[in-house]
Each structure stands twice: as C-alpha cells, then as structure tokens.
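Structure first, then comments.
The other protein chains are all here in position, but one chain of the complex has been omitted.
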Amino acid sequence: MLIRIKSDFWYELLRSPITVFSALLIILMVLACTFAPWVAPHTPFDPATISILDNNLPPAWQDRSDPRFLLGTDMQGRDVLSAMLYGGRISLMVGLGAVALSTVIGLTVGLVAGYFGGLTDAILMRIAEVQFAFPPILIALLLNGILKTALPADVFATAAVPIMILAIGLAGWVQFARIVRASTLVQREQDYITACHAIGLPTHVTILRHILPNVLSPVLVLAMLQIAVAIVTEATLSFLGLGTPLTEPSLGALIQAGSQFLFSGIWWVVIFPGVMLLMMVIAFNLVADWARDYLNPRLR
Amino acid sequence: MYYVIARVLQACLVMLCVALVGFIVFQYVGDPVLALVGQETSIEDRAALRESLGLNDPILVQYLRFVADALRGDLGISYSFNRDVADMIAERLPATVELVLLSGVLGLVLAIPAGIYTGIHRKGGWAQAIMALSVIGVSIPSFLLGILMILVFSVWLNWLPSFGRGDVAGVFGFRSSLFTLDGLSHALMPAAVLCLFQLGVILRLVRAEMLEVLRTDFIRFAWARGLPAQVVYLQHALKNTLVPVVTAIGLQLSSLFAFSIITERVFQWPGMGSLLLHAIGQSDIPLLAAYLIFVGLVFTVANLVVDALYVMIDPRIRHGKV
Amino acid sequence: AETLRMASQGDATSLDPHSHNESFTNYFLANIYEGLVARDRNFEIAGQLAENWEQVDPTTWRFDLRDGVTFHDGSAFASDDVIFSINRARAESSNFKHVLASVESVTAIDEMTVEIRTTAPNPILLNDLLDLMILDKQWAEANGAEEPINLQAEEKAYSATNANGTGPYSVTSRAQGERTVLAANPDYWGEMGNITEVVFTPINNASTLVSALLSQEVDLVMPLPLQDIPRVESADGVKVVSSPEARTMYIGMDQWRDQIIESPVEGNPFLDLRVRQAFAHAISAEAIIDRVMQGQATLSTQYVMDKVNGYNPNLTRLPYDPQKAKTLLTQAGYPDGFELTMDCSTDRYVNDGQICQATVSLLAQVGIKVNLIAQPKAQFFPKVVAPDFGTSFFLLSWTPSTMDSLNVFQNVLGTRDLDNGKGSWNISGCSVPEADALTAEAATTMDPAARERLLQDAMALMVENVCLVPLHVQQLVWGAAEKVELVQHPTFEFPLEYYNVN
Partner (left out) sequence: MTDPLLKIEDLQITFPHRRGDFIAVQGFELTLNKGEIVGLIGESGAGKSTVGNAVIGLLSPPGRVTSGQILLDGQDLTELTAHRLAALRGRRIGMIFQDPMTSLNPLMTVGQQLAQSISILRKMPMRQARAEAARRLSDVGISDAKNRMDQYPHEFSGGMRQRVVIALALAGDPDLLIADEPTTALDVSVQKQVLDLIKDICRERALGVILVTHDMGVIAETADRVCVMRHGKLVETGDTQKVLAHPTADYTTRLIAAIPSITEREDRFRNPEPRTGDIDKWLLQAHDREEEGHFLNTTDLVKEFPAKGVSFGIRQPPFRAVDVPQIQIARGEVLGLVGESGSGKSTLGRLLTGLLPITQGSVTYTDHGDISAFRRAAPRKAFRRDVQVVFQDPYSSLNSRLRVDRILAEPIRFHGLASRSQTPRLVAALLERVGLSAEDGRKYPHQFSGGQRQRICIARALAVRPRFILCDEPTSALDVSIQADMLALLMELRRSLGLTMLFVSHDLAVVRQVSDRVAVMRKGKIVELKEAETLFQSPEHEYTRHLLSTAPRVEGHRPSNTAASTRKAIQ
C-alpha cells in the first residue's frame, strides 16, 4: 500500500467500491431527503402551493408535460420529484426508527432470554408470543386511539410518524428476539464464554462485548431487510388509512397511491418512487453485507 | 414430558394474555354498532344494541365473558356476518393453510439452495445477481408486486387467473385447491408474491451463516478428510447454520399465516387475512378476538416446534434450558 | 343457457334479508327475495308480490297479492308469509324496524289480501316497503329463523347462510367472501332475461377487479375505479357503463357550537353566513369533478339529485370565485383566513380522500389552512356521528334510500331532535326552523304535487342558508363485457331479471 491508511475500517471500506458506491448513494439520498425543503423544487406538503388543475402531468420529456414538473405530477397535482424527497424523509425516519426500536428491544430480549435461559427465557418468549399475535395494524390502531385521547389535538396531528415508528417497531422486535436468542443459545456454550466467566466479567459485559458481536450477523441481515419491510408496512398502513396523513404522504404511501394508477398508464407516480425505494433498500443491504464481513475478521 | 406440559400451560397463558390485550385494543378499532346498523337507525336503538351486546361493560367484564364462553368452546357470533366465528375460521383456514404451505415450501426450496450457493461463491457474478434480486422481493411492496404480476400474467399474457381460489379436490380427506390444476394455477401468483418476501430473508440468512461456518476449523478438516463438496456443504456446513435459520423459518411461516393480509387482498384469496381486514373495517370484535387467539396459537406451536428442533439440531443446547 | 360472471368490491354480509339494512346486501338479495312492491325497469314503483293496492283511508293500505307464486322450495306464497315477514322485519333484532316505524299493524283479509295500518298518514309507505323482502313462514319456522339473527343467540343462524325466496334466482352455492352461485328460478312468475346462472365473486381490491374484467375472467364489475375508465374504454370486448347515482356529496360546517373544535380560532366563524358562503365560493366543485372524479359526476346545486322527490330545478350553486370568497371572509372579520381541522373518510365514498385533499388545497388559496384528518370509516364514523358529532368541518354524503328528500330532511338537514330520532346525521347542526315547518307538513301531505312543492321550498331555504356545501352527484360506473346488456338504477340496484348476455 502506498497510501497508508491507519484504520482498518477505512482500509476495508475503500477496498470494496460497490460498498463505497452504496454508502455514497445512501448519504446522498439521506441528505436529499433531510434537506428536502431546500433541495426540492416544490413544497408538496403545503396545500396552498399545489393546484388540482396540474394533476397527472407526465414527466418533462413526454408530451403534454409541464417543464415545472421534472418527473410529472400525481393525482393531487403534486410534483412527483418533490413528493419523493419529502416522502423519502418520512419513510427513512419510519424505516430507520422502527428498525432501531425493534432491534434494540429484540437484541436485549434475545440476549437476556438466550443467556439466562430457564424462567427468564420462558417469560420473555411468552411475552414475545403475545406480541406476535398483534399485527402492526392493530398496534397502530391502539396507539392511535390512546394517543388521540391522551394528547391535545394539535400535538396529536404531528404524532403520525412516532406512532408509525412505535407500531412497526413494536410489531417487529419479536423476530429479532427469537433469532438472537437462538444464536445466543449456541454461543453461550462456547469455551470463550467460559473464559469470560473465569475472568469474572459481569454478565452484561460478557453479553455485550463477547456474545453480541458473535450473534450480530443474522441481526444485521434481518435489520436491513426490516428497513424495507418497515417502509412497506407503513405504506400498507396508509393503504388501510392509518399511516401518514394523506396530505403528507411517505414514499411508501406514494407508491401505494400510485399503484392504483398502474392500469391507467400514469406510470410515473409509482415507478419513480418505487425505484427510489428499491435503490435505498439495495444500498442499505449492500452496506450491511460489507459490515457483516467486516465484523467477522475471518471473512476479511 | 414435564417440559411439554409446562409449555402447554404456558401456551394457555399466552392465549389469555392475547385475548386481554386484544380487548384493550378493541376499544380503539372503532364502534361495531355503527358498522352493524343502517344509517337511519336512531340513537336509542344504537344505544340499546350496544347495551345488549355488552359493549358498555368494562373491558375486564367483556374479557372475562369472552374467556368464559371460549372455555365452553363458544367463540361468539360475528357481528358483521351473523355467523358463528368458529365456523368462519374453519371455513377460511384451509385456503390460508394451503397458500402458506405452498409459498413456504416454494420459498424454502428456492431460498436454501440459493443461500448455500451465494455463501459458497461469495464474490461470483451469479451470486451477486441472486443477492440483488433477493432484495427486490422485500422492497417492492406486495400490493404493487401483486398488481404488476396480475398485469403481466393475467391481463397481458392471459396465462394465469387473476383472483380467487380455484377448484378444490379432496385427497385423503383433505380438500385443497392444490390438488387440481385449476387450483394450482390460481395459487401460483399469490404464493409467489408471498414467498418472495420470506425468500429474501431466508436466503440472506442462510448465506450469512454459511459464510461464517465455512471459515471454521472443522470445515477445513472436513476438506482435509477428502469429503466431496456436496457432503461438506450440505451435511457439515448447512447443519451448522440451521439454528438461526430454523428460527427464521418458524417466524416466517407463522407470520405468513398471520399476515398474508395484503396478498390475500390483492388476489382475493378467501383466507384468514382478508377476514381480518374485514373484521377490522367492521370492528367485528368476536371475529377479531378469535383471529388473534388463533394467530397466537399458531405462533406458540411454531415456537414449540422450533425449540424442540434446536435440541435436535444442536446437542450442545441443553434440554431443560430451552 | 348463459352465465353471468359478476364481481363487486363487497359481498352481501348475510343472506338474511332483515338482519342488515345495508344497501348492497339489500340489492343482492332483491334477486333472490322479493317485496310487495319494487322498482321496475324505468325506476318507477310497481307491484311485485302485490299485484294491486289501494288506500282504504289515509292510514290503511290494502294489498292484493299475486297468485300462483311459489318459493324456491316449491311452497306456495300467501298472506301469512307477508304478515310473518313484516312482523319479522319489525322485530327487536331487525335492522329494518325504524324503516317500518310508521306501520302499526298488518292483518290478513284473506289468503291473498293483506292490510297495513299506519300510525299516521304516510305518503311514502310504498317507498318504505321497497327493501322489505318476503320470506316463507313455514320455511323460517322449520329452520329456527323466526327472528332475524340475534347476536346473543347460541344456535347458528340458518337464514344467514341459506335463502328461500320467490325471486328470479335461487342460491345454488355460497361461500361467503369467496363465491356465490345463483341459478335461474324456472318457476319464476315474471319475465326474465336469458341469464341462467350467475357466478358472483367479491373482489375487494380495485385494481384486481379491473384486471379481472380486462382479462375477461368476469363479465361485470362494480364499481369501476374512475382512473381506469380510459383503459377499459380502449380495451376490446369490454365497455364502461355509467349513470348518475342518487348519492350527493357535501362538505359540512359546524353551525351549533360556540367554539369550533380542533382549531386555534376563537369562537365559531361558521355561525356567520358569509363565512359559509365564502367556503362555497372557494371550493371549486367543477375542478373536483373534472380532476378528482375524472368527469364522472355532475355538479350539485342542492342536497339531492334530480330523480329524488323534492328536487328543486330552480336552484343554482354559488359559483367558484376565490376573490369573492376572500372578500366575504374579510367582511366576516377573517382577512387572513383561519386554521381548522377537517375530518374525512378514506374508504367510504368514491375517491373521498382525494376530494378532501383537493378541498384542502382549494381552501388554502383563500387563506384557510386546513389540517386534514383522513381516516378509515371505522374511525371516521364513530367520531363524527351522534351523540358526539366530534367534528367541525367534514366531508359527508347521503343517499335517500326512499328516493324522497324527506329522508334527507329528517336525517341530515332538519333541526336535531335526537329524542324523536330526527337529525341524527345532522352533523353540522344546521337549523332552519321555517324549513322544518315545511317538511313537517310534507310528511303527512298525501297529495303528491302539494308535497313536492313543500319539499322544494324547504330545499331552497336550506341552500340559501348554505347548510352544507353541495359538491356533486357521483356517477355509478361499472365495467362490463360488450355482450352484457344491463340496467342501472340511481340506487345501484342490479335487478338481474332485466339483464341479458348476448
């Protein structure tokens, strides 16, 4: 190596151009979405700026199009490009937030249940079973109902995203918990864990520093897929009328609404958001694949 | 034996909790009375109906009443269908079961070999292509994928029927649409959409675990022993990936069961999922309660099986502890 | 022998004709069961199981029953079936009892004549009887179906899954939510088309419904999503069939609270007529019809469509005029507009969510900031209807099931009198006492022309007061194979005996 890179992390990262590309793509999309109000050509969430008379315009390179709307407009007359950026922001928040929530709960429960076993395990796993019976829709309904009575109306109006995060996050942790528990059951019988006991490491250190990295691989796989699942679930909830507000659609909700126009030839309202979601998910997964290899020194 | 009894008791407890939480949730799914009566029904009539359905009682009372009835084998009558809930579930169950089985089997048959392949040829072109494709199943929402498939295979190509369940035939007393050609042709698209999702999860999980296992010393020794590749991969490596994979399969299968909602809706598959959607839309409490209990039961049983499999797969996992 | 394969977004909830007063169920069952009277091909009320009727006095109606009619199981139809059925429909567990609230008693004069006595003169008794289906008394008693289903009942409800009517079609097989097969009744007393078998499938998902039609797996779909009309029109072998429906869409404004809810504004701006007028001027119903409804709706000038009794042809709609709206708002003391919350369902009416979104952006142009709460009907209705009326700005729609505007006045427009079952859908709480007086008079006026005048005047008063902002009358849009010849009624009944497959 001519250039001396100190850290293993950067060295390994730069060796995989496809990961670098994916990471850049993620950064780009995250930035574009985060700064949507500055980046997007229109403000699709402000009803005062949209006109129903501009609806269903095709992308700028097609006939009958309007140069103001690069990727066309949807049935409400919203600029598709801007809506994607604004919606992407919501979807990213929901996707990342929900997965973070379910990963944290799932990892904790799974590690504790797998490591301690016995009664702790039985109780935690039975709780998981109860939880698993409730699909996100029902949890969303419950939260919606509780928060509606608990919060003042104006606060509640802004609570859609947190509700989605909570509902989807809560519905998702069971998967993580079960998978982590399974791997923990195997890991805790290994000699290096006995070595931790011999050092006298307290349980939480043993679990966090030694077992956790060894069970992380399936978690990473699942988490990255769950980001997509969370975004899509949020869209599904929108489809059932519970997701983000109609006037502030998420990326998933855009796809959902657009999917009804597939037959009518208004393809741009579904294809562009769909491709964006796909790219986002693939990029996340590629980065996660790399991260998993990086975390296992034998795979480097 | 003791273990099994304990687990059965625990399962009962789980069901009780599911129902309890359920009744708390039902407070917020809507007002069944409104869904039940015509628009011109007077307020008193509605109030009277609400009273007679016991909806004015505290949740706990409603819950206990439900449990007491359920213990007598009576799950109540669906508000919106006027029919015995147990009958309705029994009617819808076979459709969902066959869809889940078909997509489950389809998913496993595709995912496990593909996972092994991509694990072995980590950097290969095919492997990378498979990996990229596997994400598509997860990231294209199933309502979109379903409609796209219908558009292509039913509307454009006219190969497959776009909705519903086909003819059923009985084999050994099981009546299923999987036994007829027409039935299979109806089940193919929904099963494919449903399996694409779990395909991604299982494929990636098998691959990830495969990668880890293939670097272990005992695999190296297996090579040194001169075992042929298929034995090393299938008998030695695969088995060592199974604990998390079986867990995932258990989860996926039971969640297929529970949440085939969208697929069933898109393809008008007359199963439990569409029943749930209807029940939520109509705030049909007895139906919802029975549905939740059922899903809880499926998941509990799946977990029991998975836990039993752990001990069979990995002897190091201790019996009593599981 | 022709088969009609039809699909719709919902299924009949039950085969029992008295347990759910839900329009699709009623219209579906109308092919299996029959009433004393029904609408004919031209949407006029005509005799069905009753051949003639006469009004003996203002509160007594006598019906001569049709001879030689048999039920599907072969038993003969007679007056005891009518008495049984009407009483059944008035039972505590029936959902029709309020429809028959005016009926005091039913008696048999002889085997083939019955007499219905009403508590007060009821000019629209025939309309009330339209959806009332006649069952076979012996069959019901033999199968424990004397009453419409009781939800506390222990035994299973036979009549929910089995049917025995006198109608043109009988049920061959039924799997709820999946598929129902009807066969032509060979002994049907009346004329019917050439369809011998009907395969009915519910398809909930709109896109699937369209594709089933496009791939010619079904011959008739209802309703067709508006955005798919061009696609169906351009496809071979299928066509779009549409006609106005008796459903009118409105936007409602709180006129009873002193302080509107879920809004930062002080007091209730809607109490000022100018504000209501401003809203009417600001909301371009034309744009909504053109863009959201894809042209599949007609502009409403009032709260009923033109085929409904009491429709006033002289009324006009306040025109779309944002400038005027702003002026009115300024006059009312809101030069910069104000902020409020709108409640809206997303799965109840055609494109309801989108109508609301369009409304929000239209209002935004005149400075009114609307926070839209779009929710599934399961959440929407409990929130907005009696007793809470928990909204101050909302989208609502109404179909007068009797095709008579009295129904609208009593439920939606008239001053609330909940104790007497009036105005339970008057969510906006609008109250025009003069109009109430006119409608009360109309309720007992037996002379059709005089009655019509009273209702028209009441309608005019309501419109003048901008009780609600009328939007449009939506169209009934179905997709069908070219070969299907069908009849559409504004109430979206589908009397299959008038249908043919060529």
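When the chains are written out, they are named A, B and C in that same order, and each has its own residue count from 1.
Simple rule for what comes next: a residue touches a chain if its C-beta (ideal position, glycine included) is under 8 Å from a C-beta of that chain, and two chains touch if they have at least 3 such contacts.
No experiment lies behind these values; they were computed from the predicted model shown.
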item: Where the missing chain makes contact, among the chains that are shown; value: A, B
item: Residues of chain A (touch criterion as defined above) contacting the omitted chain; value: 1, 11, 189-192, 194-195, 197-202, 205, 209-210, 213-214, 295-298
item: Residues in chain B touching the chain absent from view; value: 216-218, 220-229, 231, 235-236, 239-240, 313-316, 319
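In this section, only the chains that are shown with their structure count from here on.
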item: Higher-contact pair (C-beta pairs counted), A-C versus B-C; value: B-C
item: Rounded Å distance between chain B and chain C, as computed from the means of their C-alpha atoms; value: 38
item: Multi-partner residues of chain A (at least 2 other chains); value: 144, 240, 259, 262-263
item: Chain B residues counted as touching two or more neighbouring chains; value: 29, 143, 147, 151, 155, 277, 280
item: Partner chain A, residues of chain B touching it in the complex; value: 6, 10-11, 13-14, 17-18, 21-22, 24-25, 27-29, 131-132, 135-136, 138-144, 147-148, 151, 155, 197, 200-201, 204-205, 208-209, 211-212, 215, 243-244, 246-248, 250-251, 254-255, 258-259, 261-262, 276-277, 280, 288, 292-293, 295-296, 299-300, 303, 306, 310, 314, 316-318, 320-322
item: Chain C to chain A touching residues, read off their complex; value: 206-207, 210-211, 214, 225, 227-228, 230-231, 261-262, 264, 284, 287-288, 291-292, 341, 346-347, 353-354, 356-358, 360-365, 369-376, 379
item: Residue ranges of chain A in contact with chain C within the complex; value: 46-48, 50-53, 55-56, 75-77, 144, 153-154, 157, 240-242, 245-247, 259-266
